[in-house]
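One chain of protein is taken out of this complex; the other chains stay put.
Order of writing sets the labels: A and B. Residues in every chain begin at 1.
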Amino acid sequence: MAATNSKAIDGLVQGKYRYGFVTDIEQDTIAPGLDEEVIRLISKKKGEPKFLTDWRIKAYHQWLTMTEPNWAHVRYQPIDYQSISYYAAPKNADDGPKSLDEVDPKLLETYEKLGIPLHERARLAGVAVDAVFDSVSVATTFKEKLAGAGVIFCPFSEAVREYPDLVEQYLGSVVPLRDNFFASLNSAVFSDGSFVYVPKGVRCPMELSTYFRINAANTGQFERTLIIADEDSHVSYLEGCTAPMRDENQLHAAVVELIALKNAEIKYSTVQNWYPGNEEGVGGIYNFVTKRGDCRGNNSKISWTQVETGSAITWKYPSCILRGDNSTGEFYSVAVVNNFQQADTGTKMIHIGKNTRSTILSKGISAGHGQNTYRGLVRMMPSAKGARNYTQCDSLLLGDQCGAHTFPYVESRQHTAKVEHEATTSKISEDQLFYCRQRGLSEENAINMIVNGFCREVFKELPMEFAVEAQNLLNVSLEGSVG
Amino acid sequence: MLQIENLHVCVEDQPILNGLSLEINAGQVHAIMGPNGSGKSTLAQVLAGRDDYKVTQGSITFYGKNLLEMQPEERAHLGLFLAFQYPTEIPGVNNAYLLKAALNAQRAARNEQEVDAFEFMNLIKNKMEMMQIPKTFLNRSVNEGFSGGEKKRNEILQMLTLEPSLAILDETDSGLDVDALRIVADGVNNLRSPERSLILVTHYERLLELVVPDFVHVLAGGRIVKSGDRDLARYLDEHGYDWVQTEVSAQ
Partner (left out) sequence: MNTEILRKEFESRMAQLPSQGKDHEFRRKAMDAFYSAGFPSRQWETWKYTDLKPIASKGFQLIPKESTDSAHETASKLLATCDLEAEPSRLIFLDGHHVPALSSEITTTGLRLSMLGHPGLKNRSAFSKHSSKNFKEHPLAALNAAFSTQGVRIQVAEKTNIDTVIHLVFLDSNLENQTSQPRILIDLKAESKITIVQHFLGAGSNSGWTNSVTEISQARSSDLTLYQLQEHGTEHFHTGLLYSSLTSDASIKLGFIDLGGRLTRNDVQIDLDGAGAKTELFGVFLAADGQHIDNHTRIDHRAPETKSIETFRGIIGDRGRGVFNGKVVVHPDAQKVDAQQSNDNLLLSEKAEIDTKPELEIYADEVKCSHGATVGDLDAEQLFYMKSRGIKESAARGILIFAFANEILKLIGLPKLRERAILGVADHLPSHDRLGVEL
């Protein structure tokens, strides 16, 4: 590519991180370090029942026996787990705000700055928001309206108090406490997150959304999200994430569990924009996340859509266990790395039920010194008669210092199942660039437009509000482009 | 408007144009004909600013400015338009979006007011009807899955919308049936005016029956070897290019 092109690419990828501010707020923090006492303290602070305290302790002992995974195509300095603080909360949140009026105005201001106004009157109609600030949920909106429909949408810690039976029944049923190093750590120390239960036959009347914000220094964020869609129900859930600009790396190790019962559908969308570190690769979030959905009932469907633009390192594989007959799993992903970001992301589709279907569409964009890896598994179990998978992984390279890697695993033990996988890697097409420029577009705009087009199939899976944010993150104008 | 003097061009060290000169004034229509491999498309691509082509000698002046120093988009802003022989497919970018973005980029460069979505639709409505392009076309990705004829009509739609002062049609007639050729010709004729000039690069005479040129040039061996009026095109159609080659080698 000509030198002029690389200048335009720099313009594209060097958009400043807009969410790097710090909120100066009084914090209740547990001193750095991790032992059984710390876990008991977290559990006590949250007033948890015994089963949960025991569960945490069990996870902690499991974690002690495990070693950090090293198979991902990422490199980082070893993490000192004793230097992290495992709990941070805005001080007055101990008892939990009863309404928005009790929420610290500084927090409300924070969310205004992030573009997530929590006051109902100012909010986008039709989206209920749960805001998680460091370790605790600070506000959940539209709760009453949702309750009218029978939908439970609340902070995880509240669900533990109010609906302990549901939590006990489903927690760890998709991601067991011994699942992997980071999931076990999360199971031991998780702080807060969102809980959703959609009862039988209910179509959730609005989009549910959680906005995660890391604010405190030297803390890890370990949220836990549990979404249960009972028979014949439907829910669409969105999450967004931001963090201040800090020189040290911060660990984010979340676990998300989705359960879809018979005929239920869960759509889970993420726009992940944690602080990616600076141009030299200093600082940024380590985003080591376990996300898994269980299509437990027949004809159920779980759809993951993710736009990953942030984090210094991303390690996540939102997956589907297609247990119910005729169940469907989907994974739509755009992952962008620039500067020194590294992403190792993809999905697992485990086909167990008959006639199960899965679709994987992954678009990776690498720029700067970024390293972008798609890692995926499609497994057809002997019981998965007539199952189908289609996978398409495309990588686009912007610059000669970055990398794009594709590691798909296909395992089939059922001859009537069909798997198709295709992958391509290339740089941006000179022909397309020239065509756009001949029509009068600047090189930068032409690149924006082509990159946006490259991601379009994924963007169109996002709810409208998020599609806008996602495209803005790619520095591309939405206008008219999403048809 | 456009002066090409003694133009020499190489592709991968292979000389393609060897001293081509041509002058085009406002309002004129020039046809450039020639056998395969004579350098017709190379000329079109060089004018539009494709950088795989290396100009080793000569000059091109457009409105008194050195065209060779300009980026492709700067040439477009000055009113130069190329209807591509093989229009590129751009997956995921819809047709209407590209066209509107291009129109506004050019308007902005000329300090003109940009158009909004509503004005844009009004602007292209008649042009689409003229080119017999259905509305659904606008929401499809640029040229993706288009037939050959659809691609060519789409190029002309873009030309009509961008209203260039110099349009170069690179074999726009090739692969079109009679009806499609008529539609394309009507579109081109509609754009003709005393201020606008056209370069028709073609292999056949049939387009020139519908879009009548003021000048016809024959390109062979990378140079213009013969110039005349429309009768030259007819003669070429009847007698082929062999005699030109013979004449050239005789010189």
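Please note the rule applied: a contact is a pair of C-beta atoms (placed from the backbone, for glycine too) under 8 Å apart; a residue touches a chain by one contact, two chains touch by 3 or more.
It should be emphasised that the depicted structure is a prediction, and the values quoted were computed from it without experimental measurement.
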Which displayed chains the unshown chain touches: A
Full-complex contact with the absent chain, from A:S83, A:Q169, A:N218 or A:S426: A:S426
Residues belonging to chain A that touch the chain removed from view: 1, 71, 380, 382, 395, 397-427
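In the analysis below, only the chains that are shown with their structure count from here on.
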Chain centre separation (chain A, chain B; CA means) in Å: 49
Chain B partner contacts - residues on chain A that touch it in the complex: 2, 4, 429, 431-432, 434-443, 445, 449-450, 452-457, 479-481, 483
Of all residues in chain B, those that touch chain A in their complex: 48-51, 71-73, 75-77, 81-82, 84, 87-94, 96-103, 105-106, 109, 117, 139, 141-142, 158, 162
